[in-house]
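Missing here is one protein chain; the remaining ones are kept as they sit in the complex.
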Amino acid sequence: MPEIKKVLVANRGEIAIRVFRTCRKMGIKTVAIYTHADRKAPHVRYADEAYCITDSPADTSYLKQDRIIDIAKKTGAAIHPGYGFYAENAGFRRACDDAGVIFIGPSAEHIDMMGSKTGARAVMAEAGVPTVPGTKNPIRDIEEARKIAREIGYPIMLKAVYGGGGKGMRLVHKEEDFESSFRTASSEALNAFGNGDVYMEKFIIEPHHVEVQVIGDMHGNAIHLFDRECSIQRRHQKVIEEAPSPFISEETRQKMCSVAAEAVKKIGYFSAGTLEFIVGADQNFYFLEMNTRLQVEHPVTELITGIDIVREMIFVAEGKPLNYAQEDVQRNGHAIECRIYAEDPANNFAPSPGLLTVYQTPEGPNVRVESGAYQGYEIPLYYDPMIAKVCANSKTRQGAIENMKRILSEYMVAGIKTSIPFHLSVLKNETFLSGVYDTGFIDNKFDMEEMKRRENEDVTVPVIAAAIKQLLSEKISAARAVTRPEVGDSNWKRFGRSVNFAKTLG
Amino acid sequence: MPEIKKVLVANRGEIAIRVFRTCRKMGIKTVAIYTHADRKAPHVRYADEAYCITDSPADTSYLKQDRIIDIAKKTGAAIHPGYGFYAENAGFRRACDDAGVIFIGPSAEHIDMMGSKTGARAVMAEAGVPTVPGTKNPIRDIEEARKIAREIGYPIMLKAVYGGGGKGMRLVHKEEDFESSFRTASSEALNAFGNGDVYMEKFIIEPHHVEVQVIGDMHGNAIHLFDRECSIQRRHQKVIEEAPSPFISEETRQKMCSVAAEAVKKIGYFSAGTLEFIVGADQNFYFLEMNTRLQVEHPVTELITGIDIVREMIFVAEGKPLNYAQEDVQRNGHAIECRIYAEDPANNFAPSPGLLTVYQTPEGPNVRVESGAYQGYEIPLYYDPMIAKVCANSKTRQGAIENMKRILSEYMVAGIKTSIPFHLSVLKNETFLSGVYDTGFIDNKFDMEEMKRRENEDVTVPVIAAAIKQLLSEKISAARAVTRPEVGDSNWKRFGRSVNFAKTLG
Amino acid sequence: MAVKRKYFANVEGHEEELVVDLTEVSPSNYTVVMGEQEYKVDFEQINETIYSIIINGRSYAIDMSEKGDKFEVIVDGDNFNVEILDEMKKLMRMRTSSTVEGRQIIEAPMPGYIWKMLKEPGDEVKAGEPIMILVAMKMENEIKSPKDGVVTEIFVKASEDPNESTVKMGDKLAIVE
Partner (left out) sequence: MAVKRKYFANVEGHEEELVVDLTEVSPSNYTVVMGEQEYKVDFEQINETIYSIIINGRSYAIDMSEKGDKFEVIVDGDNFNVEILDEMKKLMRMRTSSTVEGRQIIEAPMPGYIWKMLKEPGDEVKAGEPIMILVAMKMENEIKSPKDGVVTEIFVKASEDPNESTVKMGDKLAIVE
């Protein structure tokens, strides 16, 4: 593989800039792509070269495979896909290969392999990674099924093979309920879907979403970079992540991380990837799926290991061996990431695009900000509402939380609403502070109303501020009126005229 | 000592904010003081309370001892002096004690003790710290002097007791030159100052300025937090610092740091302090002076040790023991600080105050920015021109330098000139990159002209940019001319009128 | 000569109307009397929407936007909607406020584009029934009728091409009567 001297990021916003930062540090030239709508996005200016991939402002899509690969070919750049868009797209990867363009990511085969959840689970089970116990085959013999259920361990979930929407599902807590639950589930399924087939799966109590960062090279080396806790989710989207997980025990961590690294080595995976696990209250963990890309939340891992994952991805894509053996990877302290969205948390997280009239990112110690915005930037309507990621780190989890509070208190954004107040509420939540929270956190442990409630009900300060502002505005209008040529006109006439003017505008 | 619940910082700008940051993290309330000229400075908004200490805009001084202590008393705040102003002022410390206000810093006795350089050297010599060998007594007996010179070791420097400006000074490289050098120095001194007395001191070849951060508590504990290299100085002012020193050997570091911690313990010093050493090319080190305050460059030490020095100072002032024993202090990686001044490096570092029309601080990994400015801020004329400190860290020195280049390349400042181009030149300088540079670096190893020289002599880009801007400006004026009521007037008449208007304004 | 004003302040979610006696002592320095309390206020604008306000020594960095007589003020993360009226405006407001009840103007709650139109002028609608769909940042948002009634006017066109149907926050979308 030739050396990579230029990198095109087939992406936008903060992740494009994040990849460019590593390139700039390494002395690698950078290429940005952009749509008409994104002409003023900061990644366009950050790169050494920039190419528009749309023909008109009406087209806001970044999915321009041929054009992107063509630009990479012409400029002599390798392609980093970021996350989303062409990340985890085996077809794009193959097209790069066909065009002789280096793709900074895993092979098409591995992307395909992990693209199907059931396929991925089969491969990982084969490679020795535990998956959620159960059987996908319909239950035919109740005695046989009862025996399997006993092996899996209660509680178990019965699910209709052709089901959906909660119909034909039954949670079974103990063996004596098994038979009756099976009968009702099966009959419900028959009535609802015309087929009574039912299968069973272990039911995970208080499930945690914990993932393991891995990276492999083309020489058969693969290591893990420890775990991340990602259980704080809203509408199945992660909003706060931390490394390491405060919930899992050292023993679980050791097992989970090494089983992940071993499996990755076994399947010959190279570049960065993430194994997502579901972990029960009992610390048992089960493989869910593998993401064959750089994750949004990779910075928390970088903060606790000191390893630049993008840099390693570039080396691996050049065919070089990893710079680290497993024993070189040390954990150091704790890191938390808050995703800052252009959303109004007090209004059911409605999108809040618009012009950033004020944008000051936090400074000081133990901060990492990856942002795709600047003062004066108009956040476009057409893309993901995440405008920045903010990370805090410290020696301890408590220190990282204290730092994050300080950091978010310095983040000044005006012109749009952001999810910052939501994050500040989570950082004060007792369940969050305890470190033992599961994916039901927002639904069960977090009070949305609490967030909207004011810290301070006293209206003195806002009233004084508004009154003075009103006085100043009156003085400005008065001064303007005096300098107008139409001073002689009566107020009523002038009022009438401005109304007419407004109408012709409308 | 009672618990500290509120802190007044008797300072301004970045250091006030830096102290407030730690307070905010610790849940301690904060009090800012400000002059009329500093009403819009960012530290005023960062604090929970703010008090003006001047009576009119004409008074720009922060030296208002009685008023400051009075505010601290009324608000129930302890005082942190920052650096400069009342830091290292024993009188101020005593006044705090008399008023019953906690001072977050060392005792008045220790401030006094270190206030005189000769006194400090005597105390430190007594405590076992090496000082520059020599004798302050005038040489009377040449034979005796020759003997002492032999003990000190050549080269030695002869200096006029009442001298200055280089007169009556002689550098002596070997013993056979001693007598003649002494005679010429003495006679020169007699002619110049009316007194021929001459003393001698060891001459340090290629001197390095290396300092050791220490901190002690009121219980007799004292530790060091390793060393900093501060040899890059301009007009005797530090501009770039790094931790640890790339020049001293591990053996020297071990000796220097432990001798410093031991001495501090011996004299019973508490709070943060710094021992400045001069280190020769031969790795021998000699105590110069002790700073009894928080230094500008303390963040590099915080970055490599993970210890918040301000937090420890607050604990110590509360009478608590240090949170760390010496063996808890681990070095981790390398950190560099660049001081960003409002100065024009291409114009002999002339001050460049003014309005910050654009101010975007760098983001991403491995950055620490402590700044006292914001977009829209007008940097006042009356204070120190340092507007920010930027730190970069990494596992290795080379990594920290690469990070710093990336970081400075993202720093966007318009409206004033800054020292950023100077820093970027130093970061490319071969002597700097080698890690072996002494206090003569800027004079001997750095080419000021090199810095002014352009990276790129091609004028295509600036000419195209300016031409398009000219076209746009012409279009705007044309549009304005069309909408004017006086379209009928001849250009000449209009020109005449605007000149008259300008005159009445003047 | 000191400038003086008497204002009436209403804060959304608070029943009581506050009377504010405001005196400009010098540029950027004010005395405010509210209820029994007197406040010394130092008021400075920092940039487009950020103000530094020091009230009896307490320092606030507040974010404030003005829309006519209404002010959105954010203090330490808390959001307040404040209306400030002088005596004249207060009188006018009392006279007119009771007449517009039956007619509801629907405004865009956020910037976006109108992706789909579900009703036409003349259609009957129930309260809560969607009239159109506004898309912002890939998310669909139903624009619902605030009351039972008839859609009398629609001010916007729907289009799948965002450029043909972009709306700003506060743009009039429709009227239900």
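By letter and in written order, the chains are A, B and C; residue numbering begins at 1 in each of them.
By our rule, a contact is a pair of C-beta atoms (placed from the backbone, for glycine too) under 8 Å apart; a residue touches a chain by one contact, two chains touch by 3 or more.
Everything quoted here is computed from the prediction, not taken from an experiment.
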item: Which displayed chains the unshown chain touches; value: A, B
item: Absent-chain contact - pick from A:A32, A:I278, A:A373 or A:I387; value: A:A32
item: Contacting the left-out chain in the complete assembly, out of A:I17, A:A47 or A:M124; value: A:A47
item: Full-complex contact with the absent chain, from B:Y34, B:Y383, B:F432 or B:F446; value: B:Y383
item: Option from B:A122, B:I205, B:A281 or B:L471 whose C-beta touches the chain left out; value: B:L471
item: Touching residues (missing chain, whole complex) on subunit B; value: 57-58, 60, 342, 344, 346-347, 350-354, 357-358, 381-385, 412, 414-415, 420-421, 424, 454-456, 459-471, 473-475
item: Missing-partner contacts on subunit A, residue numbers; value: 32, 39-40, 44-52, 75, 374-376
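Heads up, the rule we're going with is that only the chains that are shown with their structure count from here on.
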item: Between subunit B and subunit A, distance of the C-alpha-averaged centres to the nearest whole Å; value: 41
item: Junction residues of subunit B, two or more chains touched; value: 374-375
item: Sequence positions of subunit C contacting 2 or more other chains; value: 47, 60-61
